[in-house]
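Omission of a single protein chain aside, the complex is shown with its protein chains in their original locations.
After this line comes subunit A, so read on.
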Amino acid sequence: MFYREAGDFKTSYIADSQTFPIKFDRYRYYVVLAVAFGVIPFIINDYWANALLLPFLIYAIAAIGLNILVGYCGQVSLGTGGFMAVGAYACYKLMTAFPDVSMFIHVLLAGGITALVGVLFGLPSLRIKGFYLAVATLAAQFFLVWLFNRVPWFYNYSASGQINSPERDVFGIIITGPNAPAWATYLFCLIFLTFSAIIARNLTRGTTGRTWMAIRDMDIAAEIIGVNPLKAKLTAFAVSSFFVGIAGALFFAVYLGAVEVGEVFGIQKSFLVLFMVIIGGLGSIFGSFAGAAFLVLLPVVLKLLGVDLLGWPTDIVAHLNLVIVGALIIIFLVLEPHGLAQLWRVAKEKLRLWPFPH
């Protein structure tokens, strides 16, 4: 086959440390990009965008963010839902306060604000670890949701307590509100996902990523060889929250359009993103994609199989979804903590020699 690393020699350190060192991987990456940007926008319809593509793109950004914190820096966080809410509400306040500014800037600023909030709630990580840190971030989750529910300024004193995304456009193309075309919302999210993934990859393959991983693997040794734990942990919280905030802003403004904070950004959202990271693979960018795709696809596939094909009641299929996810979490945690990404790596290693493994 053409999937060969033999003969693919590297003659410089730059070539050796690129994201896809194997030629075939690199071409496949270009093909995926070309299809995502050049083909899907032309064939997309509302059903595909709302049922699959938008949630996948947005959850993938959130999963990349959480993976940086949990998978790369080893700081457990259960506050993802709360941080997504920060992104959403920041975006809402910006959209209503500055209607003429581009949505790109609003979403980026929403990410920046979430990064600041993330750093604030990351401060306890300097003192506490593991289980106790998880509880501290859980407090962040409940506090933030409570805050957005109780302080009317955040939802502009609307009677319902909800926030509704007003119609905004980018270069004349509507991307929020009910009149936004599917292809435009899709492309808008895809651009953010692509840049998030590239930035996350650049950070994790360089110095910053190494300090994060050093803290994750052995924090005392990391400090003794010169890693400043304060800086490493807080940058991880900042970068992670930045991506999570972008995901929250997109989730509200582009995907849902209207948000009631307790329902949409509650604790179950934190767990959903955490499950994506665990099933996809801790410490892997590809794993974030795989996990997001898996958990977005699973209910859709189950519904197609169970309800449409076999004629089961809808609620049974919905509960079956939970059962399967729960079982998978246990199976992955016990058998393959590095998730789908590791399964993929192992499969590649095995297939390299197949069918003659000796």
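FYI, a residue touches a chain if its C-beta (ideal position, glycine included) is under 8 Å from a C-beta of that chain, and two chains touch if they have at least 3 such contacts; residues count from 1.
As a working rule, contacts and distances are computed from a predicted model.
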According to its UniProt record, the missing chain among "succinate dehydrogenase", "Cation acetate symporter", "Sarcosine oxidase subunit alpha" or "Amino acid/amide ABC transporter ATP-binding protein 1 (HAAT family)" is "Amino acid/amide ABC transporter ATP-binding protein 1 (HAAT family)"
Touch with the missing chain holds, among A:46, A:217, A:308 or A:349, for A:217
Touching the hidden chain, out of A:6, A:225 or A:353, is A:225
Residue positions on subunit A contacting the omitted chain are 12-14, 17, 199, 202-203, 206-208, 210-211, 213-214, 216-218, 220-229, 235, 239, 283
